[in-house]
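To start, the structure under review is shown below, and the notes come after it.
With one protein chain held back, the other chains of the complex are shown just where they sit.
Now for subunit A:
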Amino acid sequence: MSDTEVSTTMQDNRWLWLLEALHKLVTSVAVILTTLFGLLVLTFVIGRMVPADPVLAILGDTFDQAAYDRVYQDLGLDQPLYVQFLHYVQNILHLDFGQSNVTKNEVVDDLARVFPATLELAILAITIGTVLGVPLGIISAVRRGTWIDHLARIVGLMGHSTPIFWLGTMVILIFYAGLGWIPGGGRIDLYNDGLVEGPTGMLILDAMLAREWEVFWSALHHILAPALLLGYAAMAYLSRMSRSFMLEQLNQEYILTARAKGLAQPSIVWKHAFRNIRVQLLTVVTLAFCGLLDGAVLIETVFGWPGLGQYLTAALFYADMNAVLGAVLLIGLISILINLLSDVVYRFVDPRTR
């Protein structure tokens, strides 16, 4: 809707529309704030459920009662639960996630260090999943019942059913140990390590910016297998969803009209039907991205990828709760932000929501 059209004839409607938009904005902000609050409550509760005594984790084995009491009070454990919770929220707002018992760093610094690696992997994987999965789903909807439809179904079913950590291990066994095509794990070769640092922390991007092509190829070589595996899981989901979205559109009457007008098949599929499923697709791509973070935890462990997932599993192994909660909170935050982003884009792309 262009401004000039509206302002002359429908002044009142315009105010109404603005008011409505404002109301929507306030509601969605309120929803996000409550979800964030719930996220904090959840991680707080999980932190309190741990059977291990946090005082002992700091003091170790040798201490006297006075030292125990002092640490107990320093940690605020003598306060009522809601005061402890307020402290917890306050700390989080100051980006203080506590110290990691294993790395002895602030958890925030650790997270900032490992997060770009996961982001790099996840972005590449979702790109692979979308670029392969969406066209596959659409083609199998258009050519329903042909071999390509069956192929897409098999690909989808296998993607839904394969334990990704196992698939990753088998890929290492065959392509690293057997054929020697891929590296055995990690982000980069030893002799290229540390040549490129910052600004984004995503090695491939940084290497391109610094024009260090050897580093670039090494990083690409390392990311290929884990990204393809994660991308495969996303692709299975996306192809299945885009097939059913497309089928729904192709059964509509406007498609029949377009066919009656004599439009060519590609034009019907891509100009008419596809435009109408873009919004739905966007939503499932964001869902796939969140699901991908799950797979990333396992794939990073299998491939020794120094990202958020590996950090989380290592912290779990050493019962390093500050680090675990920090990582979990970060993953929850990312999911919420991505959903918010899809919501915003949704409003821009779909005229019905305006």
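Just so it is clear, contacts are C-beta pairs under 8 Å (C-beta built on N, C-alpha and C of every residue); 3 or more make two chains touch, one makes a residue touch a chain; residues count from 1.
What we mean here is this: contacts and distances are computed from a predicted model.
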Protein name, per the UniProt record, of whichever chain is missing from view ("Co-chaperone protein HscB homolog", "4Fe-4S ferredoxin-type domain-containing protein", "ATP synthase protein I" or "ABC transporter permease subunit"): "ABC transporter permease subunit"
Which listed residue (A:Val102, A:Leu205, A:Leu220 or A:Ala319) would be found touching the missing chain in the intact complex? A:Ala319
Considering the whole complex rather than only what is displayed, give the residues of subunit A touching the chain that is not shown. 31, 34-35, 38-39, 41-43, 46-47, 49-51, 157-158, 160-163, 165-167, 169-170, 172-173, 177, 290-291, 293-294, 297-298, 301, 312-313, 316-317, 319, 321, 324-325, 328, 331-332, 335-336, 339
